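As you look at this complex, bear in mind that one protein chain is not there, while each of the others sits in place.
When the chains are written out, they are named A and B in that same order, and each has its own residue count from 1.
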Amino acid sequence: MTIHEIKTYKRNALINVTAEVREAVRKSGVEEGTVTVYCPHTTAGFTINENADPDVCTDLLAALEALVPKVNFRHMEGNSDAHLKASLMGASVTVPVKDGEPVLGIWQGIYFCEFDGPRNRKFYVSVNGR
Amino acid sequence: MTIHEIKTYKRNALINVTAEVREAVRKSGVEEGTVTVYCPHTTAGFTINENADPDVCTDLLAALEALVPKVNFRHMEGNSDAHLKASLMGASVTVPVKDGEPVLGIWQGIYFCEFDGPRNRKFYVSVNGR
Partner (left out) sequence: MTIHEIKTYKRNALINVTAEVREAVRKSGVEEGTVTVYCPHTTAGFTINENADPDVCTDLLAALEALVPKVNFRHMEGNSDAHLKASLMGASVTVPVKDGEPVLGIWQGIYFCEFDGPRNRKFYVSVNGR
């Protein structure tokens, strides 16, 4: 397992970490198996979505923002929206590995989802198989 | 890892692929471990839900459609709703394998989620363990 650091600059952001994940898979020497990319924070997460048109990320963040219901949140830190978004996206993604590469589709990127930035964050890449 | 092809016939559909996944697990020879079912597309995904009453799938698709907020999407292809739904469901599911079988609950099925069909799609089944 490798530990990666990331700095985020806005409250909400999707950061493409595909290149770092690919490199971690190569360095692991695993040819067949899976890679799990994991977020150890509770107001951030991971998703896989389009890497071509940056408007897709913009739209995804706008839609998640609009999805947050107008309920009276009790958590005093005022970031319950971020906790909800984190659970909707999930703390991790898992991608099969074949011939030493994650089998991402041609339009897919792996995105760290920041929902309560800016912050210094980290994530873990765990490659398993043979 | 095995590659599977699927044809979808509507814009939104949940397609039960449980039998194919079970067969891939059996053929892999893995007795104990996990199976990851992965979607390499950005307007589709995977979920696990009820396999008995088809109304559950109908309701799930209707609810996801109603969930999409009325924001001004910028992505010019006009399928930002599909990208959102894909991230809400997730690109993969992982199920433990025991005695050579995925340990699905009696009411659970594995569903390929089409959100921008009809299209020719594919998915991957990766079985890991011993």
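To be clear about the criterion, contacts are C-beta pairs under 8 Å (C-beta built on N, C-alpha and C of every residue); 3 or more make two chains touch, one makes a residue touch a chain.
Note that the structure is predicted; figures quoted are calculated from it, not measured.
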| item | value |
| --- | --- |
| Sole residue of B:40, B:90 or B:117 that reaches the chain not shown, by the stated touch rule | B:90 |
| Touch list for chain B against the chain that is not drawn | 32-34, 47-50, 53, 55-56, 58-60, 62-64, 66-67, 88-90, 93-98, 103-108, 128-129 |
| Missing-chain contacts mapped onto chain A | 1, 34, 36, 38-42, 67-77, 80, 83-84, 86-88, 90-92, 94, 124, 126, 128 |
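The rule is simple: only the chains that are shown with their structure count from here on.
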| item | value |
| --- | --- |
| When chain A is superposed on chain B by its C-alpha atoms, the rotation angle in degrees, nearest 5 | 120 |
